[in-house]
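Note that one protein chain is taken out, while the other chains of the complex remain in position.
Moving on to chain A:
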Amino acid sequence: MASRGTEKALSLLRRLPRVELHNLKPNPGAHKNKTRGRGIHGGKTHGAGSKGSGQRQNFMRLGYETGNNPFYLRFPCQNYYKGHHLKLSYVPLCMGQLQKLIDTNRLRTDIPIDVSQLIYTGLFNVKPLEKEGGFMLQDDGMDHFCATLNLEVQWASESTISAVERNGGVITTAYYDPMSLEAAVDPIRFFKRGKAIPRRMLPPQNLIEYYTDPKNRGYLADPKLVAQERFNLAQKYGYQLPDPRESPHRHMLLEKKDPRQIFYGLEPGWVVSLPDSVILKPTDPELKEHYLS
């Protein structure tokens, strides 16, 4: 028979949440804050050392190495990082991860999947303010990918496109400018701002080539060329190309966003009022014209 202490401990283990870093705490009294020395043995230099900038409270600047050439000044140019502040990075999303999400019912395949849906799974974090452009589909696990879905990502390679289309799905690569991406990533926070839904902006000059290329299934590419490329890819990878128009979910699979649209079912210019559960549309012709351009 276990002791009372052990039993108590086990009962705690059973009912409390899992021990993780954020619910651990040192024993009371274990951590002592460094306090300024005040007298007898905290006296004389009072925790400030002897002479030097430290004791004189005139601290050396960060990175200073007491006179020698400091590390942050040694190297005149780091071409590796040249122009990094102008380039976008993308959050990787493997095909294997996607399959797992679908199998564990964390992602629905009966509605089109875009940035908002992927963020809503709660497993990904896209930070537009840190120059992240969205999701990039990677081919890790594409061999056992077997889901039919309407997918919209920001970057996809040829093999990933083939994996999606082989299973009868539809994939599009679309560009979201930082403001639109912020809205797409957290729609509720955006609607609480009380502003009209903005228009999604066009890609910049360096990305226009990618999004107008039918090989990448760009959202600005000619649909006829895209169809041609679908056929070519099927021949290249050696699979029978299923026609999404003949599937029972054709309406969902063929649903595409307008280049200026951020959310499915909502147009630019509309105001979503969450507390009143109401959508407000503009009537002013000037505003209408602006949001339709």
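Throughout what follows, a residue touches a chain if its C-beta (ideal position, glycine included) is under 8 Å from a C-beta of that chain, and two chains touch if they have at least 3 such contacts; residues count from 1.
Keep this in mind: contacts and distances are computed from a predicted model.
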item: Chain left out of the displayed complex - its UniProt protein name, from "Calcium homeostasis modulator 3", "Large ribosomal subunit protein mL64", "AP-5 complex subunit beta-1" or "Glutaredoxin-related protein 5, mitochondrial"; value: "Large ribosomal subunit protein mL64"
item: Of A:Ala48, A:Cys94, A:Ile111 or A:Ala196, the one touching the omitted chain in the full complex; value: A:Ala196
item: Touching residue (missing chain; options A:Cys94, A:Ile111, A:Ile208 or A:Leu225); value: A:Ile208
item: Interface residues of chain A (partner: the chain not displayed); value: 191-196, 201-202, 205, 208-209, 212, 220, 269, 271, 273-276, 278, 280, 282, 284, 286-287, 290
